[in-house]
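Every protein chain of the complex appears in place save one, which is left out.
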Amino acid sequence: MDKFLNLLVAGTALGSIYALVALGFVVVFKSTGTINFAHGGFVLLGAYLTYNYSVTWDLPFIVAMLMAMATMAILAVILERLVLRKLVGQPAFTVIMVTLGLLILIQQVQQSIWSTEVLLDDPWGTDQWELGGVVITQVRFFTVLFAAIVVLGFFLFFRFSAWGVAMRAAAIDQEAALAQGISVARVFAISWAIAGVVAVVAGVMLGADSASVNSTLSFSALRAFPAMILGGLDSPLGAIVGGVVIGVTEVMTTGYIEPNAEWLGQGFHSVMPFVVMIAILVLKPTGLFGSRAVERV
Amino acid sequence: MNQHVHHPARTRRLVRLVAGLLALGLVAAACGDDDDDATTPATGETTAPSGDTTAATTAGPGDTTTSGDSTESTEPPPDATTTVPAPVGDPEEVDGFDGETITVGAVLDQTGPLAFVGTDLLVGAQTYWDFVNEELGGIAGKYKVEIKVADSKNEAPVAVQAYQQIKGDVVMFTNILGTPVTKAMAEFLVEDNILAIPGSLAGEWVRNPNFLPYSAPYEIEMINGVEFWQTNLEGAGQTACTFAQNDSYGESGLTGLEFAAEKYGFEFAADTTYNSGDTDFTAQVTELADAGCEVVFSVSTPREQTGLMTGARSLGFEPVFIGTLPSFLSLLAGGDNGAAFANFYLVGDGGEFGDPEIPGMKNFLDRVEKYGDGAAPSTFLLTGYTATLAAHAALEKAVALGDLSHEGLVNAVQQLGEVDFEGLAGNYTYGPPDERVPPIESAIFRFDPAKTDRNLLALQEVVESPFAKEYVFAG
Amino acid sequence: MSLLEVREISLSFGGVRAISDVTFDVEAGELFAVIGPNGAGKTSIFNCLNGVYEPRGSIKLEGLELTGLPPSKIASLGIARTFQNLALFSNLDVISNLMLGRHHLMKTGFIAGALWVGRAKREEIVHRRRCEEIVELLELTPYRRQPIGTLPYGIQKRIELGRALAMDPKVLLLDEPVAGMNLEETEGMARYILDIRDELGVAMVLVEHDMHFVMDLADRLLVLEFGQVIAVGTPEQIANDPNVIRAYLGEAS
Partner (left out) sequence: MATDDTALRLLPTRFSRVSIGLVVAVGVLVPFVVSGDFWMTVLVSAGIFAMGAVGLNVLTGFTGQVSLGHAFFLGCGAYTAAYLGAARGWPLPLWLLAAGVIGGVIGGIVGPFALRLKGNYLVVVTLGLVFIGIHIFENWDRVTGGTNGTSTSQAELSLGFTDFRSFSIPGKDFSELQGLYYLVWILAGLFVLVSANIVRSRPGRALQAVRDRDVAAEVVGISLPRYKIGAFVISSSMAAMAGAMLGVQQQFVGPTSWNIFLSIQYVAIIIVGGVGMVSGAVLGALFLGPLPEIVEKYSDKLPFLYEVKGEGGIVSIAAFNEMLFGALLIVFLLFEPRGLAALWLRAKARFRTARSTP
């Protein structure tokens, strides 16, 4: 039972990271209808910027993170304005490939500026608490906490702020939103900025979880896709639930399936989320919480 | 092995590359080992490639530069190690040698996740050649050495293509990064009969005539690791387990572990593996914890080892970990991760990184300062540097034999006796592949957060398992 | 025996009757129009005729029962249709669009197509010739190599007509062929429809809002209201039919 509970905690923490990454994908998809592959790069840059501000510049960690968020928000807006704005109305294919191009550029910029492997000087360390046989590390605690805060922020923003309302309107019908005097262009910019900010949190948590910040983070970020698909691409709540479900599935696969099914191969847990994702897409293409009519035949 | 010459006991040169090599850890790279054991068998003579300047400048091919103590050959070396030929004229111009400059090849990660390792290895190698070129006048005092670099991008197929592209421009390959890359290149090196220093300490290179390995192989490291656990940690009767990378590197360590288990009479309660690049080790931790493991022998690389141990700690599982040289990287054990390393031991080679008592280490630090273009001496740099010592010995021998061709170098190694790594790695006795004697002593280091950033390991013990020399490397 | 015999077909959606007991015949070479107000069930009749819906009752083409057959089968038996909203392939040129109309008449598969020589080529030549004839008939020659996405709406309508013709239909179903056209374009379309009847002798069933257009063109008309037939006859008979006058003029006044 301890094993199960410990795995559940580990899976939830992993899932929270997936959820944070997936949220960044979702917020852009929700308003622009685009899967932004460059978000993997945002996660990577977010972690490295935080490293840069906190370790290289020796600023307090929280200040460093806030500065990284500001930097990423500005960068995301600039990219949206310079590149993505020009692609409004183009087929999904075109936009996806452009974001993949951006991802490649961002990765190389990162590698040209920073080392491929750095340690984040994070404040939570490796301290841990034990609750009746279940160990909870501070990193995991904060990961879940941050995910919760970010999601709460999302809901408050969407529900109560003028821009949140505008974004919801734009997501439902861009033309109608335009007719009501909502600047769709600004909605796009804001959604990108939000993605940039969330990416910093995701990047830091991903780096803290995997022992170091390294240049494979952008790749790890792509592992959040199954979470996003499971949750239904345009639902922040779905991203959270999807993230946790996928995280727990992955960890439970390692704990219970892999030892009993060696034929599935070493490290099957890392592809399990994709197997689940494909099954979901085939069986219920809108995901668990998705509302947008999925492009199906 | 024809005859064993017993050295007088030497002072321990624990100059283990430790830290450096661990760096390689990332890549399961190769590294040096020690040689201090008092019983290093030697077939031939000891060549000190980098030795002191004077010795090197006069170094003829086979001449015996004893390092420190007396390494004498009681008899002429057997068959292959024919008598030292009379110095011949200048070597002919061949691939990689234009009459003035000798070009050696490096196939390393210049980009990708391990670029920082590849870069440092290269700077280490370059530092050593700069020293040879500037202070010794080059190989045999006259031939400058240049490195030709190809990017392996962390992909074995890319490395093979890189190899194909530059093999005609180099006399040998001196710097390779990683067991998988080395393994992929092996077939082609053999086919082309080109010599290379393996980017891996796997025992399978020991008997391969196209390789010039150095340091104690992973198999030996793990046998000595078991010895340390049984003797120094009083591990008899405890539950032992393994954690190994799912490739040829992991296999070589496991081979040593299985050998040791049989000799010491125990069985592993759980064997776990992982794929390079994995980030979540919950499964392995759970399996190890469920099996009640008290000691885990790791044949791993630093990122994954760190992930395993932080993951284990977060599940309240904190056994003793004993890792191979590549399993540790100071960088990753720094800061907050350190807590997870409390019970970590590394089986390595040489002495503590940066210890100026070790002659090779002092030379290394001085030379990095002089030729390193501002590079900070790192463990990776040291690894690249140490490997180059072996290359230097081989090139000197080949020039002395008057043949820098690919075959000439392979042949030169067959006639190379014991090579002294100045304490950066154990002395290695080359000669015909069947007769090679790798170092069989290991240094055990313990994680020590009080150490500096570049070296978080403190020397704990030097061990040599009584079974280490019984281990037979496959031919 | 008439070419197309429709006997008492009925169709309901969730209890609501879209059409009830509709019966009519279309003779060979005849231009038969179905008119009626919005929601009268005109398009539903089309969808029954080409198999999109499966009604109760009987639809026979040359005596062969069609109800229950899939649309692609019915298309291959000789019922072609055009759509209210264009269903053309905008990145392909005129000829290719027409050739797609002949898709079901052709046999070349992936392998034969990849090899090209032999049947694929012969088949392509034969069918392309037929399409060229239609291009000429519909005076589309100037546009034949252009991707049709770039062409004006009226031309596209004509191309769609061409594609339906290319299917070599026995009966051609035209769903509002002049919807959205100006007067000039409408007249042009009328001329092409007459040409088709005169030169090719294809029977046509026409659904249209534009009363004048239909009264001028059709040999016979069927008037629908709320899914039921209120009159069938020649334009003169329809014009004088009291039910039709009530349904149309009554509403209008």
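So that you can tell them apart, the chains are marked A, B and C in the order they are listed, and the count of residues begins at 1 in each.
Here is the rule we use: a contact is a pair of C-beta atoms (placed from the backbone, for glycine too) under 8 Å apart; a residue touches a chain by one contact, two chains touch by 3 or more.
No experiment lies behind these values; they were computed from the predicted model shown.
Asks: Would you list the chains present here that the left-out chain is in contact with?
Replies: Looking at the entire complex, the absent chain's contacts are A, B, C.
Asks: From the list A:42, A:114, A:142 or A:225, pick the residue that touches the absent chain.
Replies: A:225
Asks: For the chain left off this view, which of C:58, C:76, C:228 or C:243 is in contact with it?
Replies: C:76
Asks: In the full complex, which residues of subunit C touch the absent chain?
Replies: Against the left-out chain, subunit C lists 71-72, 75-76, 81, 83, 87-92, 95-96, 99-101, 103-104, 106-110, 112-116, 120-121, 123-125, 128-129, 132-133, 136, 144-145, 163, 167.
Asks: Could you pull out which residues of subunit A are in touch with the chain that's been left out?
Replies: Its contact residues with the unshown chain are 29, 34-35, 83, 86-87, 90-94, 96-98, 100-105, 107-109, 111-112, 222, 225-226, 229, 233, 264-268, 270-271, 274-275, 277-278, 281-282, 285, 294-297.
Asks: Residues on subunit B that touch the omitted chain in the whole complex?
Replies: Where subunit B meets the chain not shown: residues 110-111, 115, 119, 122-123, 126, 149, 151, 153-158, 160-161, 164-165, 180, 183-184, 187-188, 191, 246-248, 275-277, 373-375.
The criterion applied here is as follows: only the chains that are shown with their structure count from here on.
Asks: For subunit A, which other chain has the most distant CA centre?
Replies: Between subunit A and every other chain, the largest centroid distance is to C.
Asks: Which chain is most central here if centres come from C-alpha coordinates alone?
Replies: Centre-most chain by C-alpha means: A.
Asks: How far is the middle of subunit B from the middle of subunit C, if each middle is the mean of its Cα atoms, in Å?
Replies: 81
Asks: Subunit A to subunit C: how many Å between their CA centres?
Replies: Measuring from centre to centre gives 52 Å for this pair.
Asks: Quick one: report the Å distance separating subunit A from subunit B, using the average Cα coordinate of each chain.
Replies: Each chain reduced to its C-alpha mean, subunit A and subunit B end up 41 Å apart.
Asks: Two or more other chains in contact with one residue: find those residues in subunit C.
Replies: Correct list: empty.
Asks: Which of the residues in subunit B end up touching subunit A in this complex?
Replies: 111-116, 246, 273-275, 277-280, 282-284, 286-287, 289-290, 303, 306-307, 310-311, 313-316, 331-332, 334-340
Asks: In the complex formed with subunit B, which residues of subunit A make contact?
Replies: 3, 6-7, 10-11, 14, 111, 115-122, 124-126, 128, 130, 133, 135-137, 139-140, 209-212, 214-216, 220, 250-251, 253-255, 258-259, 266-267, 269-270
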